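Please read the structure below before turning to the comments.
The complex appears here without one of its protein chains, the remainder shown in place.
To keep things simple, chains are lettered A and B as they appear, and every chain counts its residues starting from 1.
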Amino acid sequence: MTQLQADLLVIGGGATGAGVAWDACLRGYRTILVDRSDLADGTSGRFHGLLHSGGRYVVKDPRAATECIQENMILRRVAAATIEDTGGLFVSTPADDLSYSDEFLQGCLDTGVPVEEISTAEVLRREPTVNPAIRRAFAVPDASIDAWKLLHALARGITDHGGRVLTYREVTALHRDGDAVTGATLRDTRTGEETEVDAGFTINASGAWAGRISAMAGVGDVTIVPGRGIMIAMNHRLVNTVVNRCTMPADGDILVPIRTVSVIGTTDEPADDPDELTVAQDEVDQMLHAGDQLVPGLRNSRALRVWAGVRPLFRDARSQSSDRDITRAHTLLDHRDRDGVERFITITGGKLTTFRLMAQEAVDAMCRHLGDSQPCLTREQVLPGSESGEYYTVRARLRAREADPGNDPLVCECEMIPRGRLEREMREHATVNLDDIRRALRLGMGPCQGGFCTYRATGILHEVDHLDAATADEALVAFLEERWKGSWPILYGDQLRQARLDDWIYQGLLDVEHLPDWSAT
Amino acid sequence: MKPEVVVVGSGMSGLAAGVALAEAGVGVLVLAKGAGSLQLAPGTIDLLGYAGERVTDPLSAIAKLADRDPRHPYALLGAEAVADAARWLSSRVAEGPLAPYRYVGSPEQNMLLPTALGVLRPSALVPETMAAADLRHADRIVVVGFRGMKDFYPSLIAENLMRATGGAVSVRATQIDPPSGLDGEPGTFRLARSLDRPGEAAALAARLAAVVQDDEVLALPAVLSIGDPHGVWETLQRVIGRPVCEIPTLPPSVPGLRLFDTLRALLRRAGGRLVTGSHVVGTKGSGDRVEAVRVHVSGGERSYPTRWVVLATGGVASGGLTLDPDWRMWETALGLDVAGVPAPEELRFSSRYLDPHPLSRAGIAADRDLRPLDADGARRWENVLVVGAALAGAEPWREKSGEGIALASGHRAAQLILNAERRVQETVPEGVAEPIA
Partner (left out) sequence: MSVAGHDHDDVLGDLMRGSLDHCVKCTICEQYCPVSAATPLFPGPKYAGPQSERFRTDEESVDRSVDYCSGCGICTQVCPQGVHIAEINSRARAKLKHDTGIPLRDRIITRSEILGKLGTPVAPLANASLRNRPLRVLGERALGIHRDAPVPAFAGRTFRSWAKHHVAAVPTSDRVVFFYGCGTDYYEPRLGEMAVEILEHNGFAVDTPKQGCCGLPLQSSGLFEDARRYVRRLAHNLAPAVRGGATIVAVSTSCSLMLKREAIEILGLEDDAELRLVSGRVRDICEFLVDLHDEGRLRTDFRPVDARVAYHAPCQQQGHGIGKPALDLFALIERLHVDEMDARCCGIAGTYGLKREKYEIAMAVGEPLFKQIRAVSPGLVVCDSETCRWQIEKASGVPSVHPVEILHRAYGLSNVPDGSAINGNS
């Protein structure tokens, strides 16, 4: 069994946890970040990609709105390469109460969210697909942010500063010595191998799973209500600006252009189990209808994929309001004050936009505990990859390909991933899981949903990693099953046609069903 | 243009019906929205590969299937019709523009050919250029790929084949450089076209000869020429001195294109017509007869009056059937009722990809005369026949029955139309000899 030492152990490889580790590294703490899966496989990798201007909260939760706009501006400075500067619109559709728009405007002014009222004509000039019957519109500085780019930048930052990032390591136990948490036992979910970590401090940033982790420390009443929401990725950018309905938060009231798709979301249902992510038929129907309000005809256009994410909503035992009312502002639980458990903090709730602030508060709290006074540097320190200060643009891959068409064939044509890039990622990542590659590069995230590239990536993985055929075959089938999860609930129209073509390829032509050891049982 | 028969769709079933009718002297117009599905398929004629277990004798397995499952298209057609159609296609290809390129095999015996993943796949009739890979007979195989070709992975294929045969067949893998002067990435079609250039096949053969060992069958990706597959294949075998075969891989399919070109040429040779870019959107008719087919063309709509319509628009993959966001399925050319569709609130798919799915067998229900049946099970049209993947009741990509259903139904449709026309002509005065088509 491996033994590791660290000043700080951070549990949870989403934006919050990675943000905590990054902040701590910059302050000089030897940090280890762990996640039971790949980075951003939890909530961070399952949201719609919105970098909030705060507009969505100006009426409902002004404090959250102000936090959002402040963090929005900071992230634009330090993480520009992970952000597409799409801008945002709030529009009053015929279904929306026009009086809300007055409150909205006032709310923006009060909370410091930059806002500009624009004409309907101007909206339709910028975004011809938007509902032409909108009655009022405002522009705000929403943007879209790519969670995987962000997480990879944070991970690089962490390792550049001497920290360690351990993925696929599940925490199976937290160690106590008297009142203090002193570390954890990790189990590699791929190999079963165990690792012991001795940590001077432990920060629980495991989002929707925070209750489970804190229970391991002997803290029993951290209740996180998983707020389930579904999102649907539409095949192309139906809009190039984030479009919100100008209304109290409702289901399906936002359409986010992110990378090559646009995401319509979301719903909000309390769930029991944050790992229970199946999608129900009526949720899908509801989401598509909602999307039609923003962009008429959306229902008939092509939906690529549907998935569920869970918001970590901290339920304060004293409050009695509905789940949408559970604070979406974040919560810092100082377990020494609250529960008498030392060297253990939980940071939960919040949204990706405010991850840096959450991380700062958590690390500040740790510093107070330790009697240290290093200041937080994350407001100014630029993340690796964002040095130029230039925003990401969706044209980047097309431009790169044009600059160098060469003889490097595109393996994933939909998302323009050349073979060399894929091989490099496979070598660096040292994984046999094509879903990890997908998160890193967007493999299989285009219209064909892996129809062509799954086979190619498997063949390349087999070669590059010197795998045996059985492992490669497993990787292929696992990826097909993984893609299928988010595909079958929204199969209609063009995407059904695509899926059937993919069936002809994988079952008809390649006959995966009859791979040795893979006959359907 | 006043065709006697309008065939909608230029896939296997449509072209089979079209060629059979045209060669019998009937005026045929094939209307296709785009290029058909043959160019995507591997080019083998699969009659029945799996019926639960792997099938060794497709013909008898089809007969059993027809008995067991009355809703399967094979129950409408019968095993004999499948055998006839398969032999018919074989004979047509042998007389087609690529002759002496031909299909080999028998409807009574499935070969076991390697897929591009190294799985053993049963096929009844295959191009001569593929037959040497039959793993029932081969002992030693070398799978040779072209460096940089993204749609073919020799090592993976070789390893999986060894696993599949339990080591009974010895398979190794190697790669060679693509032909020089390829001018771009070594994709399937670039490679195939390069082999059509004079001298290229011989040059490739010389390089392969250096790589192959004494008793090996040499397997390449399916790029052995578009215009002269027999010539190229024969050159390779002659120079190398060993059996050579090709393994079909991801679309675009070279063997598939050869089959399409062949059928298209046969159609034209027989006086039939194919119009691409012609989208059928409906019919004109009264009572139970269609009188004309309505087509969406540039600038509007036009009609083709006709006596018969053969609907060969395929299934979901080719757009012949489509599911709308309210979960209702439509047949997109003539508006026929679609059978086998779960109700909107029911599950259409299983949550595991490799499991069978409730929606898969949806399609047009038909009677033994291939007339479409409406939702009440009654014949809607007297002069419309449905063929191919549009028919309900099969899961051809899993059963490996796609070409069998397409050929048998297309061929049968032609016969049914010819018979019906002959009965009409029976009013001709006695003494006039009736040609047997």
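Brief remarks on what is shown
By our rule, a contact is a pair of C-beta atoms (placed from the backbone, for glycine too) under 8 Å apart; a residue touches a chain by one contact, two chains touch by 3 or more.
Given the structure is predicted, the values throughout are model-derived calculations rather than measurements.
In the full complex, the chain left out of view touches A, B. Within the whole complex, the absent chain has one touching residue among A:T16, A:N244, A:T378 or A:Q498, and that is A:Q498. Residue B:T276 is the one among B:S60, B:T276 or B:S351 that touches the chain missing from this view. Touching the missing chain, out of A:L89, A:V123, A:L151 or A:M416, is residue A:M416.
Within the whole complex, the absent chain has one touching residue among B:P251, B:G315, B:G363 or B:G404, and that is B:P251.
Contact between chain B and the unshown chain involves residues 1-2, 29, 32-37, 39-40, 183-184, 189, 193, 251-252, 257, 268, 273, 275-279, 281-282, 295-300, 302, 305, 318-319, 322, 324, 330-335. By the touch rule set out above, chain A reaches the unshown chain at residues 128-129, 235-238, 240, 260, 295-298, 300-302, 393-395, 397-399, 402, 405, 413-414, 416, 446-448, 451-452, 494, 497-498, 501.
Note that in this section only the chains that are shown with their structure count from here on.
Contact residues on chain B toward chain A in their complex (touch as defined above): 40-42, 50, 54, 115-121, 148, 150-153, 155-156, 159-160, 163-164, 184-185, 187, 248-251, 315-317, 319, 322-325, 327, 345, 348-355, 396-398, 400, 402.
Across the interface of their complex, chain B is touched by residues 278, 281, 288, 299-300, 407, 409-411, 419, 452, 455-456, 458-460, 462-463, 468-470, 472-473, 476-477, 480-481, 483-485, 488, 491-493, 496-497, 500-501, 503-505, 507-518, 520 of chain A.
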